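Every protein chain of the complex appears in place save one, which is left out.
Right, subunit A next:
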Amino acid sequence: MAADSLHHHFVLPGQVLATSMSESEGGFLRGHGTYIELVPDESTDHNDDDMCDTKQQGGMAGTSKKKRSGWGTETKSTVMQMDDGNEAEKQDENDEPSDFQRGPQRLIASVAGTVERVNKLISVIPLSPSIYTGQVGDLIVGRIVGVGGSRWKVSLTCSPPTASASNGSMKEGQLPLSGVNLPGGVQRIRTSEDVLAMRNLFREGDLLTCEVQQVQKDGNLILHTRSLRYGKLDNGVLVTVPPSLVGRRKNHFVTLKGLTSQNSDAMDTEEGGEGDVDVYLGLNGGIWIQRTIPSEWENAIRADQDERAPLAETLQKLRHRHSTTRVSPSMRESIARVRNSVECLRLVHCQITPDSIEIVARASVDQGVRVADMLLPEMVIKLTEGTRR
């Protein structure tokens, strides 16, 4: 089948994927990683044009000259300046320019990757899309890099504020003041006092989880932390990986259970956790690892406070307790183990899923690999064996 033959093809930018004759049937729809161009009338003619151009200028025989022949014709000619990707359907709504329907057009790949085809829709999946393009509802693990103008600037690469100011992180997201929950869970209009007190909530350098609320036309992200799950991150480890390695899934907050090695005594259970580790898989490539908050804590806090106290308050207290309680050595070890497992997966370009993390972590426990040795090259290959089947 034609679709199959096209399926696993690897294409380079500039490679023609399909050509359609005029506005007849059997055309294509433009997906991600491609663009549409009108086929030049006669390609030979086009080339001759170039040559004429060069010859003219070459003939002038000036003492010193620079030129870009053919380029001028290129820009003013046929390329349809269309938005890539996200607004593929926009193409239908807009009144298209009349010459768009005229003449044959062709679909050209703009990134290197594999062709994917769904009926008429042809798109190219890039081999390493290190550029994160947000979608509404994505979980982001980001870092605050700026406070001001009643909004926080959130770096999506989690790079520290100093570095991002100088060399530029990827696009930054905006977290407006109206997108956060005020302490105590009160709902009210934000006042200028709140603006002045913004640093009490998040300050520069803080890590946080948030969700994409809105994607603006130019690709800017508006974030929010209006759910109790989101907020500032403390007392854990951050790993950054290429965003392409984190896929969209149902749940981005996962708990890995029982990763402590058998020989290390799970005796110091004064904090109750049996070595469970929480992993937050940010779609921008930030992965946060922290201990699972033991259920005893929650019960204790619930017992302390009033029956009708809001959930927000309980969670706030839990969070506070989490950020002020030391992490026990055995817990630190399991956190480090998970962290190194993620790093292993990154090094072999493997998709990072709860399963794959667990496979690697479990393999390291079973083989009795010390946490520090997990990142030795031969170990990386050995440990990730399970993810390659």
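In the analysis below, a contact is a pair of C-beta atoms (placed from the backbone, for glycine too) under 8 Å apart; a residue touches a chain by one contact, two chains touch by 3 or more; residues count from 1.
Going forward, contacts and distances are computed from a predicted model.
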Original post:
Which one, "Exosome complex component RRP41", "UBC core domain-containing protein", "UreD-domain-containing protein" or "Coatomer subunit gamma", is the UniProt name for the chain you do not see?
Top reply: "Exosome complex component RRP41"
**OP:** Using the definition of touch stated at the top, determine which of A:Ile122, A:Val279, A:Ile335 or A:Val380 touches the missing chain.
**Re:** A:Val380
Original post:
Hey, which of A:Thr114, A:Gln214, A:Asn235 or A:Thr325 is the one touching the hidden chain?
Top reply: A:Thr114
Original post:
For the full complex, which residue in A:Gly27, A:Pro176 or A:Pro242 touches the chain that was left out?
Top reply: A:Pro242
Original post:
Mind pulling the subunit A residues that touch the left-out chain?
Top reply: 10, 12-16, 33, 35, 43, 46-47, 50-51, 54-56, 58-59, 61, 63-71, 73-75, 79, 81, 83-85, 108, 110-114, 126-131, 143, 157-160, 163-172, 218-219, 238-240, 242, 285, 347-351, 377, 380-381, 384, 387-389
